[in-house]
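Complex shown without one protein chain; remaining protein chains in place.
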Amino acid sequence: MSDNLTPLLDIKGLCVSYFTRAGEIPAIKDFSLSLKAGESVGLVGESGCGKSTVALAIMRYLGNNGDIVGGSVSFKGRDLATLSADELRQLRGSEIAMIYQEPMAALNPSLTIGTQLMEVPMVHENVSAADARSRALQMLDDVHLPDPERILQAYPHQLSGGQQQRVVIAMALLSKPALLLLDEPTTALDVTVEAGIVTLIAELSHKFGSALLYISHNLGLMLEVCDRIGVMYSGEVIEEGTIDSIFTWPKHPYTHGLFGCIPLPHADKNARPLVAIQGQLPLPHERPPGCNFGPRCDFFESGLCDAGDIGAEYVDTDDDPRHRVRCVRWRDIDPDQLIAKADGKPPVEYGEKVLDVVGMQKYYEVHDRSIGAMISGDGIRYVKANETLSFSARRGETLGIVGESGCGKSTFAKVLMGLECCTDGEVRLDGQDIGDMPVRERSPKQLGSVQMVFQNPNDTLNPSHTIGGQISRVIKKFGVESDKHKIQDRMLRLLDLVKLPRDFALRRPRQLSGGQKQRVGIARAFAGNPSMVIADEPISALDVSVAAAVTELLVDIQREHQTTLLFISHDLSAVRYLADRVVVMYLGRIMERGTTEEVFGPPYHPYTEALLSAVPIADPAVEKRRIVLEGNIPSAFETPKGCPFATRCPRRLGDICDKEPPPQRQNRDRHIIACHIHLDELRGVAPVISLTSEAPDQVGA
Amino acid sequence: MTDIVRTITPAPTPGAAFMRALKSFALIRESWVGMIGTGLVVFWIVVALAAPVIAPFEPNATLQPFAKPGVAFTKGGIFWLGTDHIGRDILSRIIWGSRAVLLYAPLATICAYTVGIVMGLAAGYFRGWIDELLSRLADIILSFPVLVLYIIIIATIGASALNIIVAITFASAPGIFRIVRGLVLDLRNRDYVAAAQTRGESSWQIMLVEILPNARGPLIVDACLRLGYVIITIGVLGFLGLGLPPPDPDWGGMINETRQMALAFPHMSVFPCVAISSLILGFNLLADGLREISLRD
Partner (left out) sequence: MIVFMCKRLGFMVVTMIVVSTLLFLLLEIDAENVAVGVLGPYSNDEQRRLWLEAHGYFEPLWLRYGTWLMKFASGDFGQSIRFNVPVAEVLWPRLWNTAILGFWTFALMIPLSLALGILAGMREGSKLDRSISVTSVTTTSIPEFASAVFLSAIFVFWLKILPGTSGMSSGFEFKQLILPVMVLVIYDFGYVARMTRASMAEVMTQPYIRTAVLKGLPYRQVILRHALRNALIAPFTVIMLQINWLLSGVIVVEFFFAYKGFGALLLEASLNGDIFLIEACAMVAVFVAVATQTIADVGYTYLNPRIRFA
């Protein structure tokens, strides 16, 4: 077998550039990687580091303005640059296949799934339509899609996101490729769906013997899928090695920095806060000389790190012979010094009750104008966005609301903000019921006392106005100050508060990076001295290193101002890190609520349990029980009569779950689980996450 | 402290805003299509402004009928583009005629935009029955073939500058309404609009300050295209004899008056046609250039 000798894919010194009006922009510099048959290698890095370009360069699909300007890519010993257009076409889709980030966009909206699947074997292997069809059916079965016959005739938009991604995977595997490129295949999906896809990829690559190149920004996923990983920063691989060597003995300061930014289970906002990497990613055309990470690195030594191009060196201090690092000082850096250590912060004192939600309900009316609905007479259907929510939050407390898309967490935020009115129940803020008080009826003081930090940094600021103007407007509107100079003075102090330079006041949003925009959003939210701030997925659109800085900023300001923080997120790790109390929602209903320790440890609601298991954790010391949920999240129209989770619940008891709403079982003081299963039984469930002995000193807190 | 405040936030003056607009417009240099368009438009604006200086003859004076291009006038001067059937100099009439086009076309476009933007903002922002009502209304007006609509309006209320502006506003506003409404429907879901709502801004403040400025890109491009189309409309109305009342020069009207003789004396109608086509082309190329630039960043 020559397979073990010649690598399947061998990339040597690859350089890719895009040619724009501004000139040549190098996207990848000196990229080397080799992949053996059946091996799975991960590429991890923040946005703009060039990881997707690597996949497209292997496929030689770089668009009109991209080109390979140096190095070579050889596949099964053949240099891809020498292939003719026709040879390349025969390689694509049969030897090398790709799986994409947005499954909906990757599928042709006006062709049936069957047509799109069948053309792969028909083009590459010249099989008849009937053979292609049976192959497609078989493959749909292999990716565990129910009712393949029906799916073959369906159009992409008729499937859910998870199903679409399974179809894309089926399409890629139809010709049994030797190499599978995966470009963030689960980023657009919910965590529980993601877990299913990741398991499927691992299972199938094994079954078909395909090698994987898995591209992602999520270090935790790498741990679950890959044998080796390469960490990319600003167009270069700065460190490469086996999972074990990278996670246990990282050498590059950036790799260390990344781990310090991720809210791992042992991080704690008081005792062990996250340590953000200072500065931000350099733009591709503004890279510094020498080490790209230099300006952000604590170990930067001028004259050495910025002297010239830095090559990759082999690390000889661990048992991975292929561990390489691109740092001239890696031998000088003391690993102990590198373990991210920030000073602990005092815990927050909780004050009086600020928010009290009692039996809050929000239904949307949807008018159905189909003939069927007209005949049966249910022309109006209700989307039950929120069903009897009850919980409370105290001054200075951080309340995490966690759930997947469509769980109603954003609707709740809208009611709080007065953008929607609740259908029933009460929402008391500082003792006043504001549940059915639209924003127009609120006084400036009420408006200022509950403010919001939005999700999308590119959307949160008005691109037409200056930063200073937008913050000043808020100050004026809330009546905090009325004198023109005092307003400006306060605006500048708010910029100080979020650690932005004062001259940003004159800038427009497009001159700011995502993290900076989010900081301005935070400054705006705190302009009116709010008693409560709602943060709706404030960091989900940011890169890890930036997200950590924004998270810490939010925590610090909240601590200083004794503000109640309502942190809405789909990211369980972030919630575990930030929140004092957690509310777990599914399809508009609360499944479980309690303090963070209570929710993240047994007894669990079966949904919490599955959610915990689905979240990838970038720590090899953590052991997880694997629970993969079947099926899709039901649509908001078809909320099950009984327990909303009954359709996917692995611990479903029987008919009672489908027909009767579950009782609220009280475990401890404020720890509530809505489930038919008895608490005693739930208490017997083993923890989903356990730390092995490797990191004993980190488990404290 | 206050010193810093003052130094870093100069009050925005109208002059500064104008300079900024000029600067962003200067980007048109990067698109050669846009440059040609700008050139044509600027050329005609200069011609219109300088009409009294550069026109060789009185536009309405009857001098020498049926003169071919290049013929010299007995009392001095040359009919560079010839004269028409009653002896008026065509070049002078084209030069003076540019004033009418460049006055009424922008005026009509501005009127149509004002109506279209106000209605589009209201429909897109408030949704509900206002949207339903205005959209249906726009659909009905748009279901008329445009020229049929113009002819009926002008034939009923009579041909005059004001009536032409009214008719164009009536017929174009629904199209602008649709564009604005579409943009607003998209922009109203932005988080910065939600942020403005949660600080209790009034609806019109949100529409005019938060939403409208961000819709300006596509609207400016559309305005250029529409300006070209309004010029066509004014020309067509003149050509059909429904335009500005004679004798003042109007490009469409010049073609109408001389089209009977087009087969014998093509110069009488060809030159006004070249004039109007070049101006329309100017606006269309300008729109193309602006779109090209807006797509770049």
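Note that the chains are named A and B in the order they appear, and that numbering of residues resets to 1 at the start of each chain.
One rule holds in what follows: a contact is a pair of C-beta atoms (placed from the backbone, for glycine too) under 8 Å apart; a residue touches a chain by one contact, two chains touch by 3 or more.
Computed from a predicted structure; not experimentally measured.
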Which residue of A:9, A:73 or A:91 touches the chain not shown here: A:91
Residue among B:104, B:125, B:177 or B:239 that touches the chain left out of view: B:239
Contact residue for the chain not shown (choose from A:100, A:233 or A:504): A:100
Per the touch definition above, residue among B:61, B:103, B:140 or B:162 touching the missing chain: B:140
Absent chain, residues of chain A that touch it: 59, 61, 64, 89-94, 97-98, 100, 102, 105-111, 115, 119-120, 123-124, 155, 157-158, 168, 171, 369-371
Residues of chain B (touch criterion as defined above) contacting the omitted chain: 33, 139-140, 143-148, 151-152, 155-156, 228, 232, 235-236, 239-241, 252, 255, 259, 262-264, 266, 269-270, 273-274, 276-277, 280-281, 284-285, 288
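Heads up, the rule we're going with is that only the chains that are shown with their structure count from here on.
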Centre-of-Cα separation between chain B and chain A, whole angstrom: 49
Of chain B, residues touching chain A in the complex: 1-2, 4-5, 8-9, 30, 190-192, 194-201, 209-210, 213-214, 296
Complex contact set, residues of chain A against chain B: 21, 417-419, 439-440, 442, 444, 447-448, 451-452, 454-456, 459-465, 468, 470, 473-474, 477-478, 485, 488-489, 492, 502-503, 505-506, 521, 524, 528
